[in-house]
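This report refers to the structure that appears directly beneath it.
One protein chain omitted, others in place.
Residue numbering begins at 1 within each chain, and the chains themselves are lettered A, B and C in the order written.
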Amino acid sequence: MTYQKYAECIDACNRCADACDNCSTACLAEENIAQMAQCIKRDIDCAAICRLAAGAMARNSEYAGSICSLCAQICEMCAEECRKHEADHCQTCAAVCAECAKACRAMAA
Amino acid sequence: MTYQKYAECIDACNRCADACDNCSTACLAEENIAQMAQCIKRDIDCAAICRLAAGAMARNSEYAGSICSLCAQICEMCAEECRKHEADHCQTCAAVCAECAKACRAMAA
Amino acid sequence: MTYQKYAECIDACNRCADACDNCSTACLAEENIAQMAQCIKRDIDCAAICRLAAGAMARNSEYAGSICSLCAQICEMCAEECRKHEADHCQTCAAVCAECAKACRAMAA
Partner (left out) sequence: MTYQKYAECIDACNRCADACDNCSTACLAEENIAQMAQCIKRDIDCAAICRLAAGAMARNSEYAGSICSLCAQICEMCAEECRKHEADHCQTCAAVCAECAKACRAMAA
């Protein structure tokens, strides 16, 4: 299929969107929720651009590169924020975001 | 992570969204494009609800069941249409949609 | 244009998505943020289904009615939660969600 050339990056974006969506909900259940506000915001933004990027690549969109370039930046910022928090969902999300940023950078290059 | 209880169905939804997005673009390159119009429309609808469903499950949303129930119906209709067309992208999409419909039915039950 | 028959409901869904997105961010800046967790979750769910519904109607999708029916339920639940909170963004969101629920119910009927 057409999108097979992007298969790895699509998977990274889907995994990242799922991890961010999960992290936002889990952050809302933390005791120190006020300290998680920035993490929740970046999770929401990151999930949205990752799902957009996965779709654009799967459609072999002429904008897939530009979208992945922006997605990489947003993933890096989300990884940076998640990394600050000890919770498992944040640490997992940070790792998945970092992988996705790398895949998106490579795809956009 | 919270969303692990839905992991299989989330994967099915992500795969289905990707297959539908790919199928819509590939249909637009077919010679008999006029006969693919219904397939393209259902691909677009199916990709959209699948990405919504994946996100809802990943967020452990209280509406995940209702969304997956609707997603199952839309996946079945997309599988039914794709099955009619010989192109590889349609046959693959039909199979992936049928699997996703099954996973969403089981999740919503 | 085709979607003009749904114009009013599309506008209601777009306004509701915007109000919910705004409310979620504003809730994250409230002092009593822990009490806003359910509101934030419903805002996120409601914004997502409203944008899906607007797109489905604009595409004259065969699933527009089913999606609006589900959207109406999610809007009502979001209105119910937002109504509990005194903040302006919550009260505004509650009103906009209630209008959208009504428009979606009428459209789906």
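The criterion applied here is as follows: a residue touches a chain if its C-beta (ideal position, glycine included) is under 8 Å from a C-beta of that chain, and two chains touch if they have at least 3 such contacts.
Because the structure is predicted, anything quoted here is derived from the model rather than measured.
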Partner chains on view for the chain not depicted: A, B, C
Contact set of chain A toward the excluded chain (per top definition): 41, 44-45, 48-49, 52, 55-56, 59, 61-63, 66-67, 70, 73-74, 77
Residue numbers in chain C that touch the chain omitted from display: 1-3, 10, 14, 17-22, 24-26, 47, 51, 54-55, 58-61, 88-89, 92
Touch residues of chain B, complete complex, unshown partner: 24-25, 28-29, 33-34, 37, 40-41, 44
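Following the convention adopted for this analysis, only the chains that are shown with their structure count from here on.
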Cα-superposition angle relating the copies chain C and chain A, to nearest 5°: 180
Computed distance of Cα centres, chain B from chain A, in Å: 21
Distance from the mean Cα position of chain C to that of chain B, given in whole angstrom: 24
Junction residues of chain B - those touching two or more other chains: 55, 59, 61
